[in-house]
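Written out below as structure tokens is the structure these notes cover.
Here the complex is missing one protein chain, while the rest keep their positions.
Order of writing sets the labels: A, B and C. Residues in every chain begin at 1.
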Amino acid sequence: MIDKFVHCMADAMADIADGSTVLLGGFGDVGIPTALLDGLIEQGARDLTIVVVAGGRDGSAIERLLSLGRVRKLICSFVRPASLAGRLLQRGDLEVEVVPQGTMAERMRAAGAGITGFYTPTGADTLLAEGRETREIGGKLCLLEYPLPGDVALIEAWSADRWGNLTYRDSARNFNPVMAMAAQLSIAMTRNVVPLGELTPETIVTPGIFVDRVLHVPL
Amino acid sequence: MIDKFVHCMADAMADIADGSTVLLGGFGDVGIPTALLDGLIEQGARDLTIVVVAGGRDGSAIERLLSLGRVRKLICSFVRPASLAGRLLQRGDLEVEVVPQGTMAERMRAAGAGITGFYTPTGADTLLAEGRETREIGGKLCLLEYPLPGDVALIEAWSADRWGNLTYRDSARNFNPVMAMAAQLSIAMTRNVVPLGELTPETIVTPGIFVDRVLHVPL
Amino acid sequence: MEVSPLDRNGMAAWCARDIPEGWLVNLGIGIPTLVADFVPPEHEVIFHAENGVIGVGPAPAPDAVNPFLINASTTHVTLRTGGSYMHHADSFAIARGGHLDLCVLGAFEVAENGDIANWARSADEPVKQVGGAMDLAIGAQRLWVVMEHTTKEGEARIRQRCTYPLTAKGVVKRVYTNLAVLDVAPHGFVVRDMVRGMTLEALQARTEAKLHTEFSR
Partner (left out) sequence: MEVSPLDRNGMAAWCARDIPEGWLVNLGIGIPTLVADFVPPEHEVIFHAENGVIGVGPAPAPDAVNPFLINASTTHVTLRTGGSYMHHADSFAIARGGHLDLCVLGAFEVAENGDIANWARSADEPVKQVGGAMDLAIGAQRLWVVMEHTTKEGEARIRQRCTYPLTAKGVVKRVYTNLAVLDVAPHGFVVRDMVRGMTLEALQARTEAKLHTEFSR
């Protein structure tokens, strides 16, 4: 019987190695797997590369991970100057790769979809293209982008069954589904547990085949 | 008020020009917008490029369009030798571009997503790569593929509202959602009409922003 | 006659009245977000937020906040009847793929060739805030900018060429400022409208680029 539920945080976080690339779902305060992030802090992995939409405000879930010196590199679409990530960056204590938000999402989708590279006009006419490969396609300058796979993805879901099928609530979907498909090890926390078959087949957003472990974290 | 419903086939098919590239949803006998295909035959556009998963069996919906000499080129993943498309091809009366099925779907998604090119290992080591641009990425030979946009998409849906939001039934989803986003003019037939707001927001598969016209064709 | 520069709401309202029913529109952070407040609900404009919301509605009543529903500015919103959700990659497929009829962004500078600069104040600024602006700028059918006509110090933001790092080249179609509405035509900025009391001379004095009054020459 397939059963992807784990029953404690230690099992959820097992085998996350130092140096891992961790894809962290969420946008703003919505859809962030905060409990799993706390679990990752507890688990102790360090020298991490974190892929997340933004460096986070002070007081945000990611700030604590940064403050503990566990993050070597941040791949994100923006960093606020007035945030811990911004201050670390300005002091040279944090490597930051800034990626346009749509390109970031698409690079993770590419990783999950076996697309080994793609061209996009996004950013091709900007500083972000400096020293990188571009090509004119259909009269538009385009930038070559490569997949952005994760060793681990941390996902927040609304409902899950034992196969790991997931649904999301409202705008909490955001990066979670593409991250689930882009990582070797996808770990989801879910607010609700449902029996197999209760999620309508047409409405499952992330099929369980993209999910390795599910932890029930009630709201 | 946004209302994408049209009330007769003539309005659904209005302005489809000779020479158009038409993306035709469906796989096997499922999810094919047969009524719209009949409408296209009636409407009279010719010199068409049809993008569809396969050349169709004899007796299939696409056979009539082919038999009327209205198709200049077929872009598909396979053609059965024992079919009208196969016979036309062998006689030299039909241009056929054979594309691996996953690459075909991905090229349409790229068209809809503004991705101007992508690399895939699919077919890179085969005859299909002859004379084309390849590149080794991560130790794999990859083929450069370009978007496959349509002038028109013909879509079969299960339910639709006046914004053009669509859901699909079971495996009738297949190519329909990517075709809806890849065409300039997306025309859907729907089996059911529902009031705006009746489709649960989390379960809408094709948002109406990808759909231009909807025709109610009851089952 | 005295000049009456518009405030943030005035600029947003000026932009809002030019949006036809049925358009799919993405509103950037800042003043652009206010534009939605000036589109009457019976006028069906579909607002897209990069975080996967199609059909963003007005702010909720304080006692009816849905904690799972925010817009791209991370403020709580509602979903319009007919709205739906998608994931981030699909959401940016909408932006990049040309499905937005309009994107409205703020900017530091706009140039007469349609260039926009809105993400960094210098090339060697260590902290950069790209967000989704580059994807939106290159992808939308038309890009409008809403911004103050000059900096607080009075420096021109409507320029022959941008001096800040570019977000995208040649994409801006129209600019709404606190003083005027300018179209970007092949030959440069064309004055489409001005606030009450403004003269072309006074506007030109606050503008580095040459202002035109004819849509073709």
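Assorted remarks:
In the analysis below, contacts are C-beta pairs under 8 Å (C-beta built on N, C-alpha and C of every residue); 3 or more make two chains touch, one makes a residue touch a chain.
None of the values given here were measured: they were computed from a predicted structure.
Considering the entire complex, the omitted chain makes contact with A, B.
Checked against the full complex, the candidates B:F5, B:F78 or B:Y146 give a single residue touching the omitted chain, namely B:F78. Remark: the omitted chain is touched by one listed residue; of B:I2, B:A35, B:V98 or B:V194 this is B:V98.
What chain A contributes to its contact with the hidden chain is residues 1-2, 109, 111-115, 161-163, 165, 181, 196-197, 199, 201-202, 204, 207-210. Residues 27-31, 54, 77-81, 86, 89-90, 98-103, 105-106, 108-109, 120-128, 140, 168-178, 205 are the ones on chain B that touch the missing chain.
The rule is short, and it goes like this: only the chains that are shown with their structure count from here on.
Rounded to whole angstrom units, the spacing between the C-alpha centres of chain A and chain C is 29.
Chain centres here are Cα means. That of chain A falls 32 Å from that of chain B.
Taking each chain's centre as the mean of its C-alpha atoms, chain B lies 34 Å from chain C.
Shown for chain A are the residues in touch with two or more other chains, namely 106, 120-121, 140, 168-170, 173, 205. In chain C, the positions touching at least two other chains are 79, 85-86, 89, 92-93, 95-96, 138-139.
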